[in-house]
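Once you've had a glance at the structure underneath, I'll fire off some questions.
Other chains of the complex are left out, but the ones given are in their true place.
Chain nomenclature is as follows: A and B, assigned in order of appearance, with residue numbering initiated at 1 for each chain independently.
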Amino acid sequence: MTIDVHSVQDAELVQLLTPEGERLEHPDYPLSLSDQQIRELYRDLVVVRALDREAVALTRQGELGLWPSLLGQEAAQVGSGRAMGAHDMVFPTYREHGVAFCRGLPFLEILKMFRGVNHGSWDPKEFGFHLYTIVIGSQALHATGYAMGIQRDGFQENGIGDAAIAYFGDGATSQGDVNEAFVWAAVYNAPVVFFCQNNQWAISEPLERQTKIPLYRRAQGFGFPGIRVDGNDVLATLAVTRRALDLARTGQGPTLIEAFTYRMGAHTTTDDPTRYRHSDELEAWKLKDPIARVKAYLSRSGLAVADFFDEVDAEAKAASRTLREACLALPDPAVSAMFEHVYRAPHQQLDEEQAAYEAYLAGFETTAGSGD
Amino acid sequence: MTELLSDDVQGQSAQTLTLAKALNAGMRRALADDPQVVIMGEDVGKLGGVFRVTDGLQKEFGEDRVIDTPLAESAIIGTAIGMALRGYRPICEIQFDGFVFPAADQIITQLAKMPARSQGGIEMPVVIRIPCGGGIGAVEHHSESPEAYFTHTAGLRVVACSNPVDAYWMIQQAVECPDPVIFFEPKRRYWDKAAIDLSGSAPVPFDKAVVVRPGTDATLLAYGPMVKTCLEAAEADESHSLEVIDLRTLSPLDTETIFESVNRTGRCVIVHEAPVFGGLGGEIAARVTEACFYRLEAPVLRVGGFATPYPPSRLEDHYLPDLDRVLDAVDRTFAW
């Protein structure tokens, strides 16, 4: 099967930092960051990768039920995550741990979900980061509706315009909901950015099962701009996302960003990618690692020295240790948590079920002198 | 704001309105009361909906609040969820019962589950209006009664109005409700009229059934379009005193009102247009039987649609429960 979706890559790809760590300029995407800001991006990338790796380890040890690793997608997530303003609202899938990190969401909150403690129950408003959505593509519509709300609020609640940004994968572009979101966003000129991480795989299915042409071109068919960015380039991702968010918040409508990247790990910890893909693909992508190129750039240009890299590594290690400890200390949820938030107004049948079940559980306590 | 409006509304107090107009008046009041209320759907704006239920509202409240949407039900609900996340209270219209299914995923996996998913952090005050039921001679997909799909979906409240007065109040209660509400409207009763006191506040709570005709010998349970049918049946039955209860709320069920009645009468017939097989009647029958086991003189009987797709309109009179079929079941319960 010919992957013509790849062949066009180089010509159409926005890149500001080559895999070798060479800084490029792009006429449409000027980016000036302070040295400190670039070091911060490096720090984000390293810490996010470390935390993700810790979560994988915790899963292997049976502490989490499952973990969808972001390995390889750090730059796409940190670059876009750092492009946002405080009041923008992110609508993630289940793999946006790096974006979550940039939004200030404690990593532990994500672990709770994969430990089965809750369904991912942080406060979206506090972090400008909606709950993870597992049903593929659904959140693209939520983001679009949220953006319609922004329009009705006169674009701003907060002095500067707000925008919504929906994340989804290459596989998700086949879902009706995602395409309906494109229709709506275009028709209403809604302030929403569609951020597609094309990591080349939807579980075992390669990109050519979802499209014959590069995904960013989908947007053309709906009448708004699409752009492909090197998703392993944190600078390019940042610049492209910033621009798209600016367009959105100034009433210039939606943009589709295709972040061209690669899922370096398994789909989730329960997946075995050796069943469906060749290791040479993986090897080729290793050369495009999102972190190595920033390190190369920082070193080469003298923006950082060995001490800095050691410091960051140490920080990542410490954060991982803290995460692990906090995870292991997580209490199981109370039985009442299952019943109490289904409705806000009373629901007679559910209330009766809860009462009956609690009485039933209490029966064991009485009988056995103990219970949970 | 509310003060001001009450005055406006007072002026129109005790008007005679059709069920469709009553819904319109209820939504107008909701839109006026709360700037976060919006209406979304196909043809709800300029046309005022294919049944004119939203007639004039776009003109009055503008295109930003009464939104003609592209043609996609999943997106209507999906974007309504997004608007609710931004603080809005959308009222979505699904044009006909049979067209709610493209939105099933957004309703069942997102709208219904998001409050529980967030452990209460997220409120989803979204109302989904669905004209339902048959009897208007329509083509396929325009005469269905899909309520059982939603009553089985935890996280949703499901209600059905049967008359103009309830229509006026219940739509407002639905908008005020912090939970997502599936709101069924009996389309063949859209043109039924009643006098409605438009001022004041709702006479009956949102989650209560109402005994619409007291009786002593058997209890008829119905909702939506079948309430009128049951009332007519009760009138027609000269040999028995039939009590008729309008359930109004399908999830939750007001079992207190139901059980009190059946414990008194000892006989119960449930009537709905939806297919009996797997319909809401089974749930009610099971609960009634459990709660009133020793008082039941006969098993709870059900009258409803057959286990077939809704038939072509020339056959719909056979499909739909009518006075005769209701009384046939009543007779059977007495003959048990």
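Everything that follows uses one rule, which is that contacts are C-beta pairs under 8 Å (C-beta built on N, C-alpha and C of every residue); 3 or more make two chains touch, one makes a residue touch a chain.
Everything numeric in this text was worked out from a predicted model, so none of it was measured.
Look past the single copies shown: the full structure has A x2, B x2.
Keep this in mind: only the chains that are shown with their structure count from here on.
Annotation: 40 Å between the Cα-based centres of chain A and chain B. Taken together, the chain B residues at the contact with chain A in this complex read 38, 64-65, 69-70, 72, 74-75, 77-88, 102, 105-106, 109-110, 113-123, 154-155, 157, 177-179, 206-207, 251-256.
Against chain B, the residues of chain A that register as touching in their complex are 89, 91, 118-124, 130-131, 133, 135, 138, 140-153, 164, 176-177, 180-181, 183-184, 187, 337, 340-350.
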